[in-house]
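Every protein chain but one is kept in place in this view of the complex.
Take a look at chain A:
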Amino acid sequence: MKRFVLRFLRSPEGVAGLILLSCLVAMALLAPVLFPRDPLAIVGRPLTAPFTDASLPLGTDRLGRDVLAGLMHGARASLLVGIFAALVAILVGAVVGTVAGFAGGLIDEALMRVVDAFQIVPGFLLALAFVSVTGPSLPVIVFAIALGAWTGPARLARAEVLSIRERDYVAAARVIGMHPAEIAFKEVLPNALPPVLALVSVIVASAVLIEAALSFLNLGDPNIVTWGSMIAEGRNVLRTAPYLSIVPGFGLVLTVLGVYLFGEGLVEGMAHRRRRQ
């Protein structure tokens, strides 16, 4: 573990990602402290340009709402959606992949055809359809994004399980009379997980983008500020006040970049560890 952390810290991608993500997490955590008021509340004159008013450093939008407050509160929504969507996707994917790979035969065939069915529909369309039917709220959006993201982890977990189930320690578990479900989830799954976890960064990054796109289409949770909804809002005055779209757009770019670099660092650290084994 210690060596893994060292390797991670030695990779430039990992460090850059860690710094970016730390800043974002700090922003998200400090948002309610620095801006205890509802970020949707009107605080000043509409369309104040950035850097003109010391109390509103990034200016205000069309309705006179603080852009900086929106940006920081928006980081909360983006990170929450990204992390929870990835969590749900990995959890569901790992369980489905393990069951399919370990049970084999008809169960495997059936589960993998379900995976195929989900995989041929683009994740964003799936989320769009799901949210427009069930109505936008944060848990629904998380679930909708996970719906399109769990197939990758499922395939990867299944491939790992197929190789692990032939190992002697699985035979040894059968010999002592362990129940197949216990073998699958206690002996096999934990050892199949590391390569699946490498997908986390990809899923988080795409989840953040899908959430922003949903908000942009007015399918986000209307009661919270998100970067997507801020960009959508700013689009109406794009020519007179482009900063309203650029500022949250910058936030998005940095988040996705940070998550991706962080993931690269993780893979780097893990690859070295695998070689050592």
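Operating definition for what follows: contacts are C-beta pairs under 8 Å (C-beta built on N, C-alpha and C of every residue); 3 or more make two chains touch, one makes a residue touch a chain; residues count from 1.
What we mean here is this: contacts and distances are computed from a predicted model.
Trainee: Which choice in "Protocatechuate 3,4-dioxygenase alpha subunit", "Ring-1,2-phenylacetyl-CoA epoxidase subunit PaaC", "Putative ATP-binding component of ABC transporter" or "Sigma-70 family RNA polymerase sigma factor" gives the name that UniProt lists for the one chain left out?
Mentor: "Putative ATP-binding component of ABC transporter"
Trainee: Among A:Leu106, A:Ile120, A:Val133 or A:Ile176, which one is in touch with the chain left out?
Mentor: Counting the whole complex, the residue in contact with the absent chain is A:Ile176.
Trainee: Considering the whole complex, which of A:Pro190, A:Pro222 or A:Pro242 touches the chain not shown?
Mentor: A:Pro190
Trainee: List the residues of chain A that touch the chain left out of this view.
Mentor: 167-169, 171-179, 187, 190-191
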